[in-house]
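All protein chains of the complex are present and in place, except for one that has been dropped.
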Amino acid sequence: MLVTLAQDAPESTRTSLLTHSMEQGLTARVLDDGAGGSVIGIGGTLKTDVGVLPGVTRVQTVHKPYMLASLDARTPSTVMVGDVPIGNGEPVIFAGPCSIESRENLIETARQAKAAGARILRGGAFKPRTSPYSFQGLGEEGLKHLAAAREATGMPVVTEVMEVDQVDLVASYADMLQIGTRNMANFSLLKRVGRAGKPVLLKRGFSATVDEWLMSAEYLMAHGTADVVLCERGIRTFDSTFRFNLDLNVIPGVKELTHLPVVVDPCHGTGRRSLVKPMSLAGIAAGADGLFIEVHPDPDNALSDGYQTITPRELATINRLTGAMLAALRDAEDEPVAAEITYVSVPEAADAMAVIA
Amino acid sequence: MLVTLAQDAPESTRTSLLTHSMEQGLTARVLDDGAGGSVIGIGGTLKTDVGVLPGVTRVQTVHKPYMLASLDARTPSTVMVGDVPIGNGEPVIFAGPCSIESRENLIETARQAKAAGARILRGGAFKPRTSPYSFQGLGEEGLKHLAAAREATGMPVVTEVMEVDQVDLVASYADMLQIGTRNMANFSLLKRVGRAGKPVLLKRGFSATVDEWLMSAEYLMAHGTADVVLCERGIRTFDSTFRFNLDLNVIPGVKELTHLPVVVDPCHGTGRRSLVKPMSLAGIAAGADGLFIEVHPDPDNALSDGYQTITPRELATINRLTGAMLAALRDAEDEPVAAEITYVSVPEAADAMAVIA
Amino acid sequence: MLVTLAQDAPESTRTSLLTHSMEQGLTARVLDDGAGGSVIGIGGTLKTDVGVLPGVTRVQTVHKPYMLASLDARTPSTVMVGDVPIGNGEPVIFAGPCSIESRENLIETARQAKAAGARILRGGAFKPRTSPYSFQGLGEEGLKHLAAAREATGMPVVTEVMEVDQVDLVASYADMLQIGTRNMANFSLLKRVGRAGKPVLLKRGFSATVDEWLMSAEYLMAHGTADVVLCERGIRTFDSTFRFNLDLNVIPGVKELTHLPVVVDPCHGTGRRSLVKPMSLAGIAAGADGLFIEVHPDPDNALSDGYQTITPRELATINRLTGAMLAALRDAEDEPVAAEITYVSVPEAADAMAVIA
Partner (left out) sequence: MLVTLAQDAPESTRTSLLTHSMEQGLTARVLDDGAGGSVIGIGGTLKTDVGVLPGVTRVQTVHKPYMLASLDARTPSTVMVGDVPIGNGEPVIFAGPCSIESRENLIETARQAKAAGARILRGGAFKPRTSPYSFQGLGEEGLKHLAAAREATGMPVVTEVMEVDQVDLVASYADMLQIGTRNMANFSLLKRVGRAGKPVLLKRGFSATVDEWLMSAEYLMAHGTADVVLCERGIRTFDSTFRFNLDLNVIPGVKELTHLPVVVDPCHGTGRRSLVKPMSLAGIAAGADGLFIEVHPDPDNALSDGYQTITPRELATINRLTGAMLAALRDAEDEPVAAEITYVSVPEAADAMAVIA
């Protein structure tokens, strides 16, 4: 159940709700409601009549199964990654190499990416690879390079964490933890990452339904973090023309279901360098809160994913184009619709035609 | 094989190629090559050495299996529907009701759609329905209403043809013939429609690969029409959150393979009215040559597909926004990239950092 | 609605129902109910109270949307193809070449297939091919070869019909008409084939849901034929290891929904010769009413589909193995379950353990 408290609700009400939950063996999590007050998500239904407590403005027992992540809980939320807000209407570019290769290369990439418009640095230290014989990432050494690149550029950093035992280590270096597509339904990992006290980037499983994706966000939130950013990165379909099929329907679609921001990964979502620019524009036009992009100064010689990695120069073009596009859309959104296009029911059609013509 | 002829190639060369083809039992089709000359696609390899004929500038025996539809054959093509060009860089809105309901309703819808920015009228007279007990369309009566709406508005009209026996009838009313998603691999129909002498809108089968889609275009072209417009309308995946998943990867993707224009149907591609606007913007941002939209003055009371149909007023907003977006993208595309973002190989990184910082 | 009539219902009741249907603009079809009586499927709900008519034993207004095909209408049905029953508990092998190549080759293949256990001859005269430049079948000449092979072997023949205009021609030669996977949702063709007065083999569209498949069967039945055999032939999934994935869940699954027999095509369903035998056994074990198999005396030199075609010798092995398997299953099905394995609720568990031990 979801219980909304007014801004001025007495502390005793909150305490009472949490105590009752604990006594009845139910989880309880407190979120801002986005309107000055707060909302408490309780993992079941309290037997107590909580509606009578002072400051309770709303009690919902019917809501989405992912109650904390849902729009039932609150208005659209903004997630802070370091000092960068995600979800406030200004799309944010995350950029960096697929795999961290060396300290120099990473710092260089980060500087160029920043100059090209990126605001958050991404890079893989622990890499999930389908073959046990492939390069599995630099590990902690890579995390240190990330910290150095943050130092050099001022950009917060996000990197993937693959197992429960690494969570504290990765959290000690990164500003945001990334759950990869293959771990979206690794519930043990979600629980542990939810408790780590860092914002989380949750990639959609490439065969996960929207509901499953949001239930995974709920795992993170039920175990502690309020700060989850969703990332669409392409789904697996019958057609292998592209490595994956970027599913942009979900951008406006999940915004009807959840208050969480959602960003787009046009690199994994297409598997082809030449499609990164048009699909970045498409993602932003569809309403995404950001882009998650693989950038490398020399993609052809990147250690991994070079075929879907772009250069900083290409990133700068994307940044310039998406900025211009958004500005134009905002201006045009404000213009009034021409008066003559009105709903006219059919009986009135004869007259209407005259008006329109 | 594809044989390209210079603009000033003698008629005898063309005649010779067609004659040889016929004698060797091979099909042959002549297309403009988009550069003043022409290209002849021959459904096999001539035994003759055609490279020596006067005016032959290129002979390709290695090309895509959909040779006439491929970029091997020519530069991007523009398809004329009535007096409306598709593929010339100015996206075109096709709009109209899913099913034609009455003369008055159709004319009214057409006038409003035109006022909202549509340039081609669409509407179904013959409707493919999964149940034999559902309304199957008005048939020829619907075609007459279409002609009346063209008369009233000046817009050319496109409508679906479902069987070989209807092709002549539909072609006698419509300016463009539509192949529906369920008939994309109805090869008998493709052959007959290819011979009808009208431009064709070819919807992608909802489970068709890109190659299959282009092979269906090739059927149309091998049997006579040079004027095919592709239409992405959503694919069937594992996720039924949306009725179909609009696959925008194919917009920039097919343009790397074919010279044919490609438009987007955001109504079938999402199955949800609220997603039509954002996915229209996304489609145009991805590079589509047009939008194919279900419009009805009163969607809640439309005979079919109302849940994915928008009003003329909403269409006007889409038209205004896509126009503003495109203008902004063009302006921004022309701006130079900031000088400091350059490819710098790693050995030079130390210096480069100084430059960028 | 479905109206069931007793065996001794007066003719006046049937006449009354059909007249009322016609007057109210509804389709009506009469089927045997599998229990001596008949059932009338009416494409809507009669306003008349038909329950009071003499001989009416049941009136169903709530039923599956594919009412004629559903188990709501009747008990499992048997379809006669020539003198061969499909659906009576004895699986039937349909066998023959993918494409008919020559009279001699077809007769030879048919004789060998018959010797190997086949009871119905299949073979393609009109071939749906994804490329317009591929061999499209022998056409009517192929139909004549089929008739000759029937003459030579006594086996009834089934062949695909691809377009409305061919239906009469194909029906004049074939004992059963086949709807191919790409035409499963070609509703114009289904209507016309439903009226042809021949039993129909309806292949599942490779991306069709079970409901869509049964709605296509309903199209055939609503337009006239009571004799439809379903054929599962593999679906298209994310995995291209095999050309298609044979979906055997549907064999027992559709039998919970429909009275129609269902057979399995292990050749298209796997796309690999070596899998035809094990998947034939699996199909029969799952409860299929027959197998639909591509056989050629020399698969490596077949004109099409050789990689998934087996020899008559391999067919004989399949026939022997499925026969032995079915006989064993029937014998074993009749044995009683050992007495000691009984449902025991947990409270009684302590005692039960003693019994079982």
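Going by the order they are written in, the chains are A, B and C; count residues from 1 in each one.
Convention: a residue touches a chain if its C-beta (ideal position, glycine included) is under 8 Å from a C-beta of that chain, and two chains touch if they have at least 3 such contacts.
Worth saying up front: this structure is predicted, and the values here are computed from it rather than measured.
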Selected residue (touches chain absent from view) among B:172, B:240 or B:301: B:240
Selected residue (touches chain absent from view) among A:65, A:154 or A:197: A:65
Options C:20, C:63, C:111 or C:144, residue touching the unrepresented chain: C:111
For chain A, the residues touching the chain missing from this view: 27, 43-44, 65, 128-133, 162-165, 182-183, 185-189, 191, 206-207, 212, 215, 218-219, 222-223, 236, 238
Residue numbers in chain B that touch the chain omitted from display: 207, 236-238, 240
Residue numbers in chain C that touch the chain omitted from display: 102, 104-105, 107-108, 111-112, 115-116, 152, 207-211, 235-242, 245-253, 256, 269-270, 272, 274-275, 278-279, 281-287, 297-298, 311-313, 315-317, 320-321, 323-325, 327-329, 331-333, 335, 337-338, 340-346, 349-350, 352-353, 356-357
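Operating definition for what follows: only the chains that are shown with their structure count from here on.
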Interface numbering overlap (same over half, different under half) for chain B and chain C: same
Mean-CA-position distance for chain B and chain A (Å): 34
Centroid spacing, where centroids are CA-atom means, of chain A and chain C in whole angstrom: 48
Interchain centroid distance [CA atoms averaged], chain B/chain C, Å: 37
Multi-chain contact sites of chain B, meaning residues that touch two or more partners: 207, 236, 238
